[in-house]
Every structure is written in C-alpha cells, then in structure tokens.
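See structure below.
The complex appears here without one of its protein chains, the remainder shown in place.
Chains here go by letter, A and B, matching the order in which they are written, and residues are numbered from 1 within each.
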Amino acid sequence: MAGRLSPIKIRALLIGPAAAVIGIFVVIPLLLMAWISIQGRDYSGGVIWGELSGEAYLRMIFERELDDSLSVNLNYIMIVLRSVWLSLLTTVISLLVGFPTALFMATRTPKWKAILVFMVTLPFWTNLLVRNYAWILLLRDHGAINGTLSWLGIISEPLPLLHTQLAVAIGLTYSFLPFMVLPIYASLEKMDLRLVESAFDLYATRFMTLRRIIIPLAIPGIVAGCILVFVPSLGAYVTPELLGGGKTLMIGNLIGLQFGAARNWPFGAALGILLLALVMISLTFYALKLKKTGGDTK
Amino acid sequence: MSNKIKHVGNARHWPGLLLATVFFFAYVYLPIVILIALSFNENRTVTVWTSFSFDWYKMAFQNRDIINAAGNSLLIATVASTTATVIATLAAVRMSVDNFKGKTIFSGLVALPITVPEIVPAVATLMFFASLGITLGLGTVIIAHIAFCIPFAYLPIRARLEGMDPRLVEAATDLYASPVKAFFKVTLPLLLPGILSGMVLAFIISLDDFVTTFFLGGAGSTTLPIYIFSLVKTGVTPEVNAISSLMLLLSISLVSLSLFLGRDQSRK
C-alpha cells in the first residue's frame, strides 16, 4: 500500500488523544494529589512545595494542640466510618428492594422485559441533583410526607426527616438503585426458567428453589450490583450535601470542605487518597469474589 | 384461593414480586412526579396544591441568570460530548484491531474517570490547574468534562465493535475494498448509530454534571445544576421546580433518543 503509516504512528494518532486527555487531566492530577497529601500546608491555601510532611494523615486521627502535642480526635474517623456505614446500609436496602424487582423483570415476556429495563434505566440518566432535590420536597417539615401524615391525622408535629442519616440513606439508595437492579437482572435473565421448573419437579419448595437455584445463579449479578452501589455511595457528594445536615457529613463533603472554607489542600488530598484506597479495597474484594464464584467479568 | 392454586409450580409467578416491583417503581418515580406536579402549582408555599399555573416557568424564562446558566450548560455539553466522542471513536476503532503491550493498561485508564468517585478527580484536577496557575472557568470545566465523557462514549462504541461480525469487514476486502474503504463503507456506517448514541449519553452526563463543574468552575461558568444548587441551598423557590422539571424532561427525551439511535439492528 502506498503511503502506509507504521502501526506505531497509527496507534499514536488514534489512541494517543484519548490517552493524552485521560493521562494529563486525570492520571497526573491524581498523582499530584498523592504528592500534595504529603506536603506541608500553606495556611493561605495551597501547599509549601518540597516540605515533606505526614501531618495530613496524622490529622485524620489526632489533633495538634496549641503546645504542639497530639491528642486523639475521632471526629474525622467518625465521618469516614459513617460514610462506610451509610454506604453499606444503602447497599443492603438496594439489594432488598432491587432483587425482587430484578427477579420479577427476568420472569416477564421479552416485550415487558424491554419496557421494564427502559423504565429502570431512565431515571439513572436524569439529573442526580434534581432527583435528590425532589426528596427535599418530600422529606422536609412541610413536605409531601409530613403533609400527608398530618392531613391523615397521624401526626400533629412534623417528623424530623430531612437532614438525618435516614434521609441520606434514602437519597443514596434512590440515586444508585438501577446499578443494583440491572446486573442482577442480567444474570437472572440468562437463567433458563426450566431450571426452576425442574427444581419444582424435584420437590423443591419455592423457598428452597430460591435459595438453592436462583440466588446462586444471581450471585455474580448481586456482587456486581453491590459494588456498583457501594462505591459511588462511598464517594457521594450531592446527596449528603442536600439531604444530610452538618451532622451527616460524608467523606466526599469533608474533602470538598478542604478546598472551600477550610483551605487545607494536603488534608483534602490525603482524604482523597483514603477514599481511593477504600474504593480499591472494594474493587479487589469484588475481583476476588468474582474469581471464586466463577462469574463472568465484563 | 383458586389463583394461588393455579400458580403453584409456575416458574414465572412468585408471590410478592409484583408488590415489590410496584413499590420499586413508586419509589423511583413518585418523587419525580411530585416535583413536576409542584412546578405547576400556583401556590408559593410549594407543598399545598392550590391551582394550576405556568407562572414559575414564565418566571424562569425571564430570569437572565437562568438563561445564562442554560447557555453555559449547552455550550459545555456540546463541546465536551462532541470532542470526547471523536477522541473515543478513534481510540475504540484502533483498540479493536490493535495489539500492543499497554493495551490492558489503556483499557483500565479509559474507564478510570467512571471507576473512582467523581469528587476525587474533581479536586485533584482543581489542585492541578491551580498549581499551574490556570484560572478556573469555562475552559477548565470543558476540559474536565471531556475527560469524564470519554468513557461514556468509548465503552458503548467498543462494545458495538466487539459485537460486530468480523466477517463483514473481510467480506468487504474480499470484494475489492481496501482497508480504508472497508472502514468507511462498512465499519463506520454500522458503527454510526453506536457513536451517535454514545455522544448523546455523553451530552446528558455533561449536561447533568454537578460535582466537577462545582469544583472546577469559576465566575462565568455557572451551569444549570450549579444554579439550581445555589437556589436550593439558599431556600427553595417554586422556580427551582420549574427548571428542575425542564432538566428532567430534557434528559428523558435525550436518553430516549439515544436508546432509539443505539438500538441494534445489525446483530444476528
């Protein structure tokens, strides 16, 4: 062929731009963040370059007193633990709500399956901020829920719903629920319904069939769904910002604060690294689980 | 009773599933429906329904700030999604035929922006730009949006390429088409719906983004989500309901368009 480019040049031309954009504007910033997390803090915002310091990591557990001694401060650790706890709670609620729905969808006719998948997917593509905002309308003191309850005469004083951990859990579940339903549905959809019928045929009760046939088949989807809900919940920013109050901060908000009012880059960076580490641990756990169950990786 | 007996042994019928599913969809859709309903509520106190009105929409459309924010949103989403789609298409096409050492690394890299929680790359890029002395604004927002739009365009295009019968390209070369012609006559036309659907999805993702825009934006880069956020933070007004409903409607129509474009007729 005339004027043929070498494979390396073609590769540089075609794959290069994507690699460059992600490399320069994602990977390098992440590396920079790791570096900043061990730099000294400049109190006017920013860092003192070249001054190595573990202060940011110390700060997660200790507080430096005026006399420079360290005392234990569990406030930040509590935020981290709360994030993990709320994410786990979200994952469990999503699983409890999502699994029956996925099973229902998987046992429909092809036409209904398509419609239901569309209906599950649709909200995911709508604005996350707006969807969380909608919950404010429901949860606040004069919101739809309290309004309905008091109209029914069940309550006289509005229930404090907004700015609670419950509100955050509801919001997170609401945000990431499709991520639970779709993978479970995908693994159940492949299931041959005759498997269930043959279990019935072999004297299994519905409960036994669920436990011995359906759930084992759905395990790869369940594991994937749990990860897909847990990871973004852990790093959530919008939901706790809108539905949680000052007392329900999560890691994401704490990170955000360091770049706003607190002006503490190294600490923000260190928290970012911590969040990344938690995500990595979850993903590794997922990979191991997948290997064990022999599920198919995407 | 007779109903119960009829379904014993029916693998499609499980007690309670329908109820759970109804609950699921109510949970997912009711808040959205209430939001849209309230956006037409004439009453200012928002929660109590008084009468139907378009007032809040009228107000929203007369608000200069909202118009500006909408303009920014559209500008950012258009530039970011088209750029990202072009970049992603080039990479996906090459990745489907190329074999090189760093291939798996690249695959992981491309997915990075959607693997890690958005807040992390957002603040990391913030520090990156700030360290370089780059002023935050429309430019920085657009660059960051391009980065996270790439995987949204790349992954569906790649999947479509994987699903494409390699015999089709062989058939084209068998019928005297050079590799370049085969690409433009066969691969690209078959890929086009996937590319367009990927682009629309990237557009929605960019349009809806809050976190990245919030941290990387500056004066003059306020988008609709940022504007809505600031309104919500300072106290809810019915105007927010109106723009929020519009945003939902826009996303829903776009995603329907994307699914329509991306529906795959070529696979066996």
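To be clear about the criterion, contacts are C-beta pairs under 8 Å (C-beta built on N, C-alpha and C of every residue); 3 or more make two chains touch, one makes a residue touch a chain.
To be clear about the criterion, contacts and distances are computed from a predicted model.
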Undepicted complex member, UniProt protein name, chosen from "Carbon monoxide dehydrogenase", "Spermidine/putrescine import ATP-binding protein PotA", "[NiFe] hydrogenase diaphorase moiety small subunit" or "Ferredoxin": "Spermidine/putrescine import ATP-binding protein PotA"
Shown chains that the omitted chain touches within the full complex: B
Hidden-chain contact residue, picked from the options B:103, B:181 or B:263: B:181
Selected residue (touches chain absent from view) among B:71, B:108, B:163 or B:189: B:189
Identified contact with the non-displayed chain, of B:107, B:173 or B:253: B:173
Residue ranges of chain B at the interface with the undisplayed chain: 165, 167-168, 170-179, 181-182, 185-186, 189-190, 265-266, 268
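By definition in this document, only the chains that are shown with their structure count from here on.
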Intercentroid distance (Cα basis), chain B paired with chain A, Å: 17
Contacting residues of chain A [partner chain B, same complex]: 1, 7, 10-11, 13-15, 17-19, 21-23, 25-30, 32-33, 36, 46, 97-98, 100-101, 103-105, 107-108, 118-123, 125-131, 133-138, 142-144, 147, 174, 177, 181, 193-194, 196-197, 200, 206, 231-232, 234-238, 242, 252, 255-256, 258-259, 265, 268-269, 272, 275-276, 279, 283
Parts of chain B lying in touch with chain A, wherever the complex brings them together: 9, 11-18, 20-21, 23-25, 27-29, 31-32, 34-35, 38, 45-48, 87-88, 90-91, 93-95, 98, 100, 106, 109-110, 112-113, 115-121, 123-128, 130-131, 143-144, 146-147, 150, 154, 178-179, 201, 204, 207-208, 210-211, 215, 225, 228-229, 232, 236, 240-241, 244, 247-248, 251-252, 254-255, 259
